[in-house]
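A protein chain is absent from this complex, but the other protein chains hold their places.
Labels run A and B following the written order; every chain starts at residue 1.
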Amino acid sequence: MREITYLEAVREAMTQIMRENPDVYIMGEDIGVYGGAFGVTRGMVEEFGPERVRDTPISEAALAGAAVGSALTGMRPIVEIQFSDFITIAADQLVNQAAKIRYMYGGKGKVPMVVRTPGGSGTGAAAQHSQSLEAWMAHIPGLKVVQPSTAYDAKGLLRAAVEDDNPVIFYEHKLLYRTKGHVPEEPYTIPLGQADIKRPGKDVTVVATSIMVHKALEAAKILEQEGIDAEVVDPRTLVPLDEETIVNSVKKTGRLVVVHEAVKRGGFGGEIASLVAESEAFDYLDAPIQRLGGLPVPIPCNPELERRVVPQVEDIVAAVKKTIVKR
Amino acid sequence: MAKPVIMPKLGMTMETGTIIRWFKEEGEPVKAGEVLFEVMTDKINIEVESYETGILLKRYYEAEAVVPVNHVIAYIGEAGEQVPERPPEDAPSGEAGETKTASLSEGRPAEEPPAEGTPAEEGDSGGGKVRATPAARRLARERGVPLEQIRGSGERGRIHLADVEAYLEEHAVRATPLARKAAEAEGIDLRTVTGSGVHGKIMKQDVEAARAPAAPSAADEKMVKLEGMRKIIARRMSESAFTAPHVTLSTEADMTRVIELRESLLPIVEQQTGYRLSYTEVIVKAAAMCLRRHPQMRVQLQGEYIRYVQDVHVGLAIALEQGLIVPVIRHADQKGLAELTRECKTLASLARENKLTPDQITGGTFTVSNLGMYAVDMFTPIINQPESAILGVGRIAEKAVGLGGQIVLRPMITLSLSFDHRVIDGAPAAAFLTDLKRMLENPYELLI
Partner (left out) sequence: MAKEIREIKAIIERLNLTPERLLALYRQMWVIRYFDEKVDECFAKGLIHGTTHLAVGQEATAAGACAVLEERDKITSTHRGHGHCIAKGADTGRMMAELFGRETGYCKGKGGSMHIADVEKGNLGANGIVGGGIPIAVGSALTSKMKGLGYVTISFFGDGATNEGAFHESLNMASIWKLPVVFFCENNQYGMSGSVKKMTNVEKLSIRAVAYGMPGVTIDGNDIFEVMDATDEAVKRARAGEGPTFIEAVTYRYKGHSKSDAKKYRTREEEMEWRNNFDPIDRFSRRLIELGCADNAKLEELRQSALEEIEAAVKFAEESPQPSFDTVLEDVYA
């Protein structure tokens, strides 16, 4: 099977579904001839034309709102918000409109739109261009939130997101765009709400999202040398969350480490840790749950500082070891 | 209303009984008068009949469980009736009761884990003060392990799952500390050793025995389960032997005069009682009278106290096919030889028919064990707890003895007195034995 990058996988998912379904189109800033700030849409305007690969003014509110109105009237727009930090400007349309329309209208109307946006730090883009705000979106009933960590997952999940009749926020990660993976050429769907055990193990469960999946896997290799067998669970979708897979994993291992890049305080890791503590897995916990997340600071520009304010491989290794008690 | 089945009090001093086996399963119908279960007390096994008719709804304890007297052990009622999940407790502690025969050589009372089917109380497994992970608590709860006994290797002494698992592993094999040390020294796996102690506890000598190369077992060797009376005897003998430091004094007595006495009394006693007077009765009487005169031989260790027993009840060891039993002749010092004869023979007969009641085998002050019908002279009898001394009687054999500077042949009997050196010292024991020898050599003293 050929290897392509995460970025190419996203593009391929959009391209394939746009070829099948004329109701699907993409809107965003600089996605046309420019090819998108990160190059995701490169080549697409040439295939689909400027109507379906539509450059917009710098108007996140109107952009998101137009997607809402368009979805409400029969289309399936994909919106690219250039940096996930800008979701703040689009937030009213996503939170107060898209998420709530179906419920407020008593089941009439639906908003089948996807907002794709890259989050995360590591490029030196500093405080306003490096955030991970998925916990905000996960908090809103009516939205679905997806966070793929690999090229393979990205392609399958984006297709599922577009096919879903609900507003889906699709969080990509800037540093993952260039990562490669084996991706089938044909279109395929990975259902939303299904976690993936990226590495089975028996000693400790590490639940990780997005780029932290990769760091967790590296940490697992290091831990393996010391005889610790870590199971890395990638939820892939935050809302709806595959609680069953996570709970069963913790029942098996008795130890849990949750890691995400987003700030630890109020981050989605708290949700995962709590639901495990509330579940039947509680009686199998043999150590306190460990949570790793970013420090409560805006992302600094200096590269070393930037690196240190989010969890790294060594932090994951240390957290796992804290859960293991030597007799 | 379901009726409770109670652990019966089968003897005056009985405080706990061990369930040997049930004759009915849960759900089976029971009729009043049918044998329901078998109980072992300190002395004997008793088959207990049901007082009720109905369905055996619930059995709270299984074989090997030690239950205090008067505790509910089961319920009989109509099918489908609700009965409590757990037995209603009378005793303050949640444990199912400890046996009194503690093995003191290890310095701690023998601990009985709750019988299968009885979940440990919540309080046993944790309380609020013990730090333990949920997984550790769950395992401890399931296996009835008291968390206070486990050393935690986690942060701030937190008990983790592995700590509970290790504890269970260690305690899966019941062995005395001495035995464990011995096993470790010898490199013997305790799981391969059969224990001869209380409830199969491994004692040091078991480890030592395991050291010896096993004899090649023939294909037709018989294997009989250690149970019933044999098991009781095994337990009681080892308890006695390993609890009380035994010292055995022996002496020989000239039985010439006793032989004469017996000959003359034989027809009279037979006429009175229908039984033949034997040497045993004479020895019992003599021993009883000596006991009357030697209060120091009439002691019993009870916890921190030494009890000076007033009455002289002499037990007589009777050999049975399946083992050994000791019926007691009460107030032996006050009975004449005729009465003693009648009683001894009657008791022996009852013993052989397994018809002795618990009261007939308890309350002894002293025991006499006669192996004189065999070619045995001196032996080291084991004290019949809770007594503190036992007299072993050998055969009467013609032996050459020195008398007045000459060697003569006299019918000599060897008397072996074992005493518990915790409460009886050598001198008083020797004094008693000396007295007894003299009394047998001068049996007229029996009249005094």
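Some notes on this structure:
Throughout what follows, a contact is a pair of C-beta atoms (placed from the backbone, for glycine too) under 8 Å apart; a residue touches a chain by one contact, two chains touch by 3 or more.
Bear in mind the structure is a predicted one, so any value in this text is a computation, not a measurement.
Seen in the complete assembly, the chain not on display touches A.
Screening A:R11, A:R116, A:K144 or A:R236 for touch with the missing chain picks out A:K144. Chain A residues in contact with the hidden partner, per the touch definition given at the top, are 23, 25, 51-52, 56-57, 59-75, 77, 89, 92-93, 96-97, 100-110, 112, 141-142, 144, 165-166.
Criterion: only the chains that are shown with their structure count from here on.
Measuring from the averaged C-alpha position of chain A to that of chain B gives a distance of 73 Å. Partner chain A is touched in their complex by these residues of chain B: 133-138, 153-155, 158, 160-163, 166.
Contacts from chain A toward chain B in the complex involve residues 254, 282-287, 325-327.
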